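This report refers to the structure that appears directly beneath it.
Only one protein chain is missing; all other protein chains are in place.
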């Protein structure tokens, strides 16, 4: 498999901290001061940060100092027309121009593909956008990262990480043009490994809303890496903790050095 | 009739195995491991495989090794916004760019034309897309394969292969721009032959969901060939069987050598 | 009035047989075998046939042999999303590209303008398309033929040929860009003549569904010519008859030689 | 104020007879024979006629003979999908291409801006079109004439010429891009004069449906000129009269020579 810069690390894996949440949530708990959160995250030494393109423009100097790459988010998903609210239905906008995205010299461009919506037209536009962005990036050396998620109201919350859903969604995402997949982790190696094996493109995992302990999150990452995943793009479970820097360092041990949760974290 | 590369075989017919189902269904029973299914199918020696353009990019090496051509699918039809579900109404997306499609050096580009929808605007867009893609391909030497189907809720399932419907839909498909038709088989030579005869463009048949025995499917193919059809683009009735390789070989006997079902298959 | 090739006949009139019905109806009674119907019609020696652009591509050789011109239909009107059905409301699609249309070297390009629809947005698009196509053809020497019809559900069927409706619709059609009008005949010279006289562009008449005898149709044509019309674009009343060739010949006598119905037809 | 050719008359005012009603109404009482109405109007010696672009193409010779300019209408407003009917809600179409409009060498391009509609999206499109057409004409020397009217169902008919509505609509029209305003006259100098004075672009008045006597219409024009208006674009109150030529001549006296109604018309 010929790889992208993003995955040309010593381990072949990548640790990407997602801090693009301002696009969706605005100023939110734990991320009100963008530079402070960014610096806390960068101090842990991630390979890259996932940010919006204008965040990349505003804080490009800080990121470059930390020698981190940028993966850039191309679309905007809010859950309400009110700022930072969740009204139970996503409002999806294909926002940023490939020219802007490529001008921040990204190691990847990331978009979501939301399954389960009631709004069929929004689904059609989302799907078209995956195909269009894949075409816009083809030949540039910048991979398209697609994050297929089951956020729509037609999929019950408890099925969002169900192996059958994740497997189907993953397949569709690369058939539509993904170069890299950002998948929900199914919860165990037994169900996640075949999904990774059957994918012709590298798989990374997402974090989702911070819901459990850091140890539980790290355990998921350990399982994902054991399943063959090539890394993570996780946000809230990192920067919503008390010490994001340490969490990033712990992740580094698991992702790049093959360590176990016990090796890197005191529960 | 001046023909396309796809039909420039010794028999003048073509055996195309459809394995583009990941676009519609995601990872599905019998096709969870894309490469395994692809290899099983290729081992039977089809003239071409029908695949999505990104499938063609990911597995182009495997297909080239088997010396098979690629017919590429340009649109995406899901039956739900949930991955791999069927909610009784198609969600159709004109997805891929002609530039991408032509870059996989295809022996044909395939799109559907769905009749019977409740959504008139989606029908208008579908019809426009047939006309636009025909124009995009005109002069490239790559034929536009149109698959007119009666999937909409306004056509009862039992009429989807009715000769009157198929005849009308076939005529409309080439009047709108098809260079090759991928038609439902009507079930007998008596009704299918005039449809083929009245078409100024070559006719191939589709398979539909695997519902009966392999022998029944092969019998349909034999009837289609006897009616003047120039081959098949069949998928699930091949790769959902226990031994796809043997089914492809049996089809080869009927399509290229004029054999009967009895010659090629032990029921 | 400077004229188009289409009307540069000895009489200054033109006999165009419409056989573009596959676009709307698919394979239909009397027109299941496209080539047979085409040949029957051409044997009568019409000045031109009105066909879809892909019909023109497929049967261009046959038409050229007969030394007939082609007028080409640019839009598609079905009356259902089901093939060949009439569900009481038109589904209109501006389908074909000017480049394709002009490549068949047409003596005219024809589109409809449907009045009386419930769907105001479809009316706006239809009207815009008349204006756009007029602009696309301006300066090419190929006239835009507009067929203003009262097919919408808001106009009772019995008023579709009412002189007041036809006069208004005719005026709007050329104000929107028509170079030639294809009008419903109002039924008598007294009401049709002023419509023709007040039009700065040539008027031809349409046939509509075959409903009466051939003699009645011929009588309408005689009246239209007497009113100053420059010819016809009639289809079903020709090719749905037992002997299309003879009907075309009879029309020729009326249109080009100024004969009466009695001169050309035994009722 | 730097002026346009349209207003470079000896008086600085312009008399434009509107005969673009075929676009909206089709063939209508008093305007069934386009050339006859045009000639009757031209015989009175207006500075220009307001016509559709295809009317300008068809009757350009007649207009040029009379040494009249052309102001051309760029959009189409019907009040029904039925030809020439009024179903109480406008159907607005941005119809004609700037290239076509400029090819008739116009002294102005005219579009409406309809306030009070129930359909917000149509209002947004209308407003965008004013802005776009202003930009398309900027730098060509051809002024954009905008006619802000209160035709929507949300404005009661009796308020369509209310000074408050007219003042607001006038301001919005030039803020959106109008170079010249075609306004409803408010009925008296006291209310109309400040509207004219507060406008940085020249104001002309429209006629509206012919409802009163010719003397009443002339009196309105006299009031408008006294208010500082630079002329008129009036149609039905001219060509629906028994002697359009004389009405135009009477208007000429008021508009160009500063005469009173009594000077020019025997009531």
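When the chains are written out, they are named A, B, C and D in that same order, and each has its own residue count from 1.
Keep in mind that, in the parts below, a contact is a pair of C-beta atoms (placed from the backbone, for glycine too) under 8 Å apart; a residue touches a chain by one contact, two chains touch by 3 or more.
The model shown is predicted, which means the values in this text are computed figures rather than measured ones.
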| What are the shown chains in contact with the chain that isn't displayed? | A, D
| query | Which residue among D:45, D:152 or D:253 touches the omitted chain? | reply | D:152
| said: Of the residues D:116, D:207 or D:235, I need the one that contacts the missing chain. | reply: D:116
| request: Check the options A:67, A:99 or A:158 and report the residue that touches the missing chain. | output: A:99
| message | Contact with the hidden chain only, please: which chain A residues? | response | 22-23, 25-28, 32-35, 52, 54-55, 58-59, 76, 78, 80-84, 91-97, 99-100
| field | Missing-chain contacts mapped onto chain D | value | 115-120, 123-124, 127-128, 131-132, 134-135, 138, 148, 150, 152, 154-155, 164-165, 167-172, 174-178, 194-195, 197-198, 200-201
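Operating definition for what follows: only the chains that are shown with their structure count from here on.
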| said: I'd like to verify one number: the distance from the centre of chain A to the centre of chain D, where each centre is the average of its C-alpha atoms, in whole angstrom. | reply: 58
| message | Going by the contact rule already set, what residues in chain A reach two or more other chains? | response | none
| query | What kind of graph do the touching chains make: line, ring, star, complete, other? | reply | line
